[in-house]
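With one protein chain held back, the other chains of the complex are shown just where they sit.
Chain naming follows the written order as A, B, C, D, E, F and G, and within any one chain the residues start at number 1.
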Amino acid sequence: MSEPDPRTADLGFARVDVDRAARTGDPEVVYGEGKTPDQVVAILRTLHERHPDRAVLATRLSPDALAVVARDLPDAVLDPVARAATLGPIPAPTGTVAVVSAGTSDAPVAAEAALTIRVHGGGVDRIDDVGVAGLHRLLAVRDRLAEADCLVVVAGMEGALPSVVGGLTGVPLVAVPTSVGYGASFGGLSALLGMLNSCAPGVTVVNIDNGYGAGVFAARVARQSAR
Amino acid sequence: MSEPDPRTADLGFARVDVDRAARTGDPEVVYGEGKTPDQVVAILRTLHERHPDRAVLATRLSPDALAVVARDLPDAVLDPVARAATLGPIPAPTGTVAVVSAGTSDAPVAAEAALTIRVHGGGVDRIDDVGVAGLHRLLAVRDRLAEADCLVVVAGMEGALPSVVGGLTGVPLVAVPTSVGYGASFGGLSALLGMLNSCAPGVTVVNIDNGYGAGVFAARVARQSAR
Amino acid sequence: MSEPDPRTADLGFARVDVDRAARTGDPEVVYGEGKTPDQVVAILRTLHERHPDRAVLATRLSPDALAVVARDLPDAVLDPVARAATLGPIPAPTGTVAVVSAGTSDAPVAAEAALTIRVHGGGVDRIDDVGVAGLHRLLAVRDRLAEADCLVVVAGMEGALPSVVGGLTGVPLVAVPTSVGYGASFGGLSALLGMLNSCAPGVTVVNIDNGYGAGVFAARVARQSAR
Amino acid sequence: MSEPDPRTADLGFARVDVDRAARTGDPEVVYGEGKTPDQVVAILRTLHERHPDRAVLATRLSPDALAVVARDLPDAVLDPVARAATLGPIPAPTGTVAVVSAGTSDAPVAAEAALTIRVHGGGVDRIDDVGVAGLHRLLAVRDRLAEADCLVVVAGMEGALPSVVGGLTGVPLVAVPTSVGYGASFGGLSALLGMLNSCAPGVTVVNIDNGYGAGVFAARVARQSAR
Amino acid sequence: MSEPDPRTADLGFARVDVDRAARTGDPEVVYGEGKTPDQVVAILRTLHERHPDRAVLATRLSPDALAVVARDLPDAVLDPVARAATLGPIPAPTGTVAVVSAGTSDAPVAAEAALTIRVHGGGVDRIDDVGVAGLHRLLAVRDRLAEADCLVVVAGMEGALPSVVGGLTGVPLVAVPTSVGYGASFGGLSALLGMLNSCAPGVTVVNIDNGYGAGVFAARVARQSAR
Amino acid sequence: MSEPDPRTADLGFARVDVDRAARTGDPEVVYGEGKTPDQVVAILRTLHERHPDRAVLATRLSPDALAVVARDLPDAVLDPVARAATLGPIPAPTGTVAVVSAGTSDAPVAAEAALTIRVHGGGVDRIDDVGVAGLHRLLAVRDRLAEADCLVVVAGMEGALPSVVGGLTGVPLVAVPTSVGYGASFGGLSALLGMLNSCAPGVTVVNIDNGYGAGVFAARVARQSAR
Amino acid sequence: MSEPDPRTADLGFARVDVDRAARTGDPEVVYGEGKTPDQVVAILRTLHERHPDRAVLATRLSPDALAVVARDLPDAVLDPVARAATLGPIPAPTGTVAVVSAGTSDAPVAAEAALTIRVHGGGVDRIDDVGVAGLHRLLAVRDRLAEADCLVVVAGMEGALPSVVGGLTGVPLVAVPTSVGYGASFGGLSALLGMLNSCAPGVTVVNIDNGYGAGVFAARVARQSAR
Partner (left out) sequence: MSEPDPRTADLGFARVDVDRAARTGDPEVVYGEGKTPDQVVAILRTLHERHPDRAVLATRLSPDALAVVARDLPDAVLDPVARAATLGPIPAPTGTVAVVSAGTSDAPVAAEAALTIRVHGGGVDRIDDVGVAGLHRLLAVRDRLAEADCLVVVAGMEGALPSVVGGLTGVPLVAVPTSVGYGASFGGLSALLGMLNSCAPGVTVVNIDNGYGAGVFAARVARQSAR
């Protein structure tokens, strides 16, 4: 048997990596999917005790998990739209990420991206409901797009928004396909393929509904662009 | 054995339907894929003899087939970009279809659609190279789009153009995905899925690279809209 | 921050586009999927107040949403088969769309298409239960098919009906694949592919179960064909 | 090491099963794909020597292989459309299989099925070019369909023909999808799915372009139906 | 509006084809999926009244539908494993179909096939639990396989059973893939592909879990083989 | 007809966008796929004349196109591994992008990314042949990874390298799947899916073999990080 | 009808193979999916009575089945994480299999593999939570990996762990993809493809979530390596 590893905390049901910040500069995160509300609370508490000076983020929380977190961790801040919670002080924003979404149904993913960016030290400018079938709304915010350090563009269905936004500006752009749609959207596959095949150069893509991953990436870009 | 059918012409290697016009009002068409140049010539000649008063269309012609048609049927008119040829008088245009394409590589499919529309009695307004990553070109032709009786919108890669065009106007719109792209475009599948999931209502779709099918449909709409 | 946009109404949980009619000539529509019954009611009411002179359409309503709409908006007209509701006067019909369906299970999609056509100003002729395995029913309605300005053909399983109908007449035809089937129907993919590969020229296709999109398109064709 | 097996002939590059007839009552067959012309000739010769009283069938022969077979085995009978050859006496026909095909491009597969049926002892009635977009041709042969002991229905693109034929008669029906098509036909996948989802009961399906397999099956049904 | 069709019965929620027997010689069938228990009862009753002399079959019945059928139609005979019911006299068996299944989980599909065969006039020999990983069971029933007029072979997972059975005998064989499995079985796709690619010639395939379709086909073969 | 657009140059076979730099700050690029060598030369020459002060990039050049460019444009600089050429002065590097590749076969894509980065104003540190099956090579370059402003990680087969690199450092990381592999790599699909599902947060992905797109993005990040 | 087979036990709802040990040397196993708790108990009891001297294993047990087994078979030993139970003495371990898992969510599959190995006579060394994004944990256990007779490596998402482990040691390695993930993980397909395309030679793969199959295989290798 190997020695206990000082870089992990053993909770019985999980060995928690409490050393990630040292390696990558990012805060600790709890991925809530498939965990019981009590497990989420236990991990949040452990990570917060090790790093009381910076926020811990919990994502993909069920309504039950959100309620238990609210009850057991009164200092936690809940974001029901993002299905997420934070515990501990959120850093001051460095740089700006514009989080752009196509439709109302994309709001949970956009909110997860926005909160992740804030927890990872970036600033956020939210621009919602600017789908490609109503260009006037998008053209009206052209300046806000150009002033950002990074763009996170969230869209479901055909996933066309990143191509249009990417043609308007040269700001680094991360596209997030969502599972919004039905039939031949195949759970977000259509939006994913659309974004991977974007005719606008310099568009990168993350997994379907992965607002968290896009947020981590964009915050890194925003922080180092503004330093 | 059944009686010879007066509605077909037996050429040995094929029984040609010479009665389609009576059923659907459309001209006769030869699909060149998988046929030898001599077979294309033989079918064109047969159909032209039966219907000397209206054009016969041959599509998907290889360079060899185009050359043999040019040599053996001097009255045929060739369209090398569309990989197509016609024999016999093309009807006067009724109504207008705007054929819109995203990029230079989409030209063969757009040209096939345009020629098909003309042969089927519609008028054509070609609008090329108006990809979504350069919106200014598209916005500059907004009036031409609105004045058409039907739109045929051709695009490969992410296939976003029909969504943007469909948001600008209420004209009936047929989207044609092309196999232009690489990698995760999967031979046009990405563009096809994008168009099927368009967030703009009232977008219909045909098979990948099927400029012919879109042209037949659009010409029918244009003709009856203008009658 | 940008100025409030007079073309949208901000309801807190959504910014509603109240300007679509000006751009495309179409009525306002609420897509009910993923919205709470109260949100559906709020958007219907807002859109109706802005445009009391023409119908607003709500689609993809759950049984709960239908019940809440009935309770809170007594002037709304419900169509339970289509899972839809309308509020405000439906326009007089211009032109005729024949809505053809293959089997009893396709009824919800056919009903959604038919109601959409009516709300968008087209007239409707419903032709149900004319699957390709019983040709006699289909041949009996051949004249009704030929007299329409546009056809909407709804079918699941192998999706063969549009090919057969498309061979009988030259009327513009929009095919709607449904998710009816099991096993290798893959949620409507089989019907979708069948329709995209139709051997009848001039068949266009919309997304799986997208009766609404087919209806918008067909109504536009019928209106301009009959003007 | 095991003993030489009297039921196989070892040709160095292959061990040929010369015992199949005893097990299944079927003649010997050489699948030509991936074999050199000389290998095809060698196997044909070996099988013919073992069973001079009944035909050996070679399928999927390249033009080169057909030429070498013609040169080296002058008693062989070639069928270039079916890309096949036979050596030895073909049995008298027992029962009748109607081989129905949708379009000219499906001819190679239909011819392979027809020749296979003959070699396996069934009789054949060929019915070609009866695609679903021209129902009149199909309705004209309704009696021939009903009089057969088994139907082999060959179609590419959307693969709708078996559904229509299957609705006209209760004769056992084997459907053969072909790779004819382009774009979203995905090499015959669309036709295959269409046939598997047929709304006509009692339709069975074989692999794409597998005229041989359908022929073996249909001949068995025809032989035992007529005995 | 067209005239009432004497070949259909209009029940309000469905137009029932009461003429199929005249066209194909098969009994009437109610596909229970997506129908309410009351609708199943109503259709069964109507079909039985029109054809009291032969059985009507209802398939894909939910436990609720089975219970309501038992309560409202006391003369109906239920087969809970097959999730099916019959009403009216089942014909005397003509010929024999061996229904072979690989594992216990395949029982519902095998039972649906067996009942369908009986209702369509064929005789049945059930051979269960003879998966390819235990060849001794399969080799023990070799004679029963060879004596049948047709084989229906039901298997999930890798779907290998038809290839092994097809190598043992030359009896016509219909393979039925089932959705039994997990992970990369993809809901029966793996078994379906395995059967379509069988190395044993003369294997035909139906849709995943389609015991009914296989039964219709096999009964037709058995009846005409034994006549 | 619309007025000539001063932002495009009409070459007959294409309308070239000569205004992209003004919109996005990026240089002009010619995508060589599907263009004749003469067309590539013509577009390169036109773009160079409009913007003699900065490099024009041509990618996806066939060996023929590379040869014709070398012959007709003696000032062009060729990069045969990247299948690319440049014309005009390459800007001084701002910031650093580490371009990391897994195997020798990934070299063309890595080279395309590296050249694109240089043309777009970023600096490059190439790190090759550091596949995950030989961790010692990767661990040896850990410092170079951490010092970069952005990482481009190129890998085929299972596409695991970005996950391992992403766990070593918090630098923004763009993953490029390549089509290197066979069988179940499905032309790069396996690597693409692996990268999209990376367990390392903050990994973004571009299309298969899209070294160009990754390069554009990474150069933007590097430039603004170093400003 | 055939004779009762002494190698099977007929329980009415299933014929149980009680002879597998004689053929393959493996213990009897009950696959619980799709079986009622009472059926699981009945089969466990029958197999235990026939082979009281060695353990019977039941896998894929629902919480209900686990509870009924605990109640009705007090001698059974339950493993809730593995969703499994055993009845009868587990053999002494021969050789060692290291069961390595990437994340907490992979625990059920790793536990199923571990228990299967023990029941099949192998010894187990569990190594958990060693995902590729935190290499230090993996490098810390390098010696344990090298000392094993076989490795079972369990991972979801991108499935990269087997490639990294396979590069560290030459011990035979079986990779198990899990369905852990979301979006483009497509139920474990991404991990499966990643493992099949591993750049580390000598990696073999089993079905998604198939801890049982990997365990059977690894125990066989460990037993014969240590004999």
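To be clear about the criterion, contacts are C-beta pairs under 8 Å (C-beta built on N, C-alpha and C of every residue); 3 or more make two chains touch, one makes a residue touch a chain.
All figures in this text were calculated on a predicted structure; none of them were measured in a lab.
Undergrad: Of E:V40, E:A82 or E:A102, which sits in contact with the chain we cannot see?
TA: E:A102
Undergrad: Just name the one of D:V171, D:L189, D:V203 or D:A219 that touches the chain not displayed here.
TA: D:L189
Undergrad: Under the stated touch rule, tell me which residues of subunit D contact the chain that is not displayed.
TA: Residues 2, 5, 7-8, 13-15, 17, 20, 23, 33-34, 177, 179, 187-189, 192, 207-210 of subunit D touch the chain that is not shown.
Undergrad: With the missing chain put back, which residues of subunit G would touch it? List them for me.
TA: Interface with the chain not displayed, on the subunit G side: 23-26, 29, 149, 167-174, 192, 196-197, 201-207, 212-214, 216-217, 220-221, 224-225, 227.
Undergrad: Since one chain has been left out of the picture, which residues of subunit F touch it in the full complex?
TA: 104-105, 128-129, 134, 136-137, 140-141, 144, 180, 182-185
Heads up, the rule we're going with is that only the chains that are shown with their structure count from here on.
Undergrad: Please work out which of B-F and A-F is bridged by more C-beta pairs in contact, and write that pair.
TA: A-F
Undergrad: Can you work out the whole-Å distance between the CA centroids of subunit B and subunit G?
TA: 57
Undergrad: What whole-number Å value describes the gap between the mean CA coordinates of subunit B and subunit D?
TA: It comes to 36 Å between the two C-alpha centres.
Undergrad: Which integer distance in Å separates the CA centroid of subunit D from that of subunit G?
TA: 45
Undergrad: Among all residues of subunit B, which ones touch two or more of the remaining chains?
TA: As it turns out, subunit B has residues touching two or more other chains at 23, 134, 167-168, 183-185, 189, 192, 196-197, 207.
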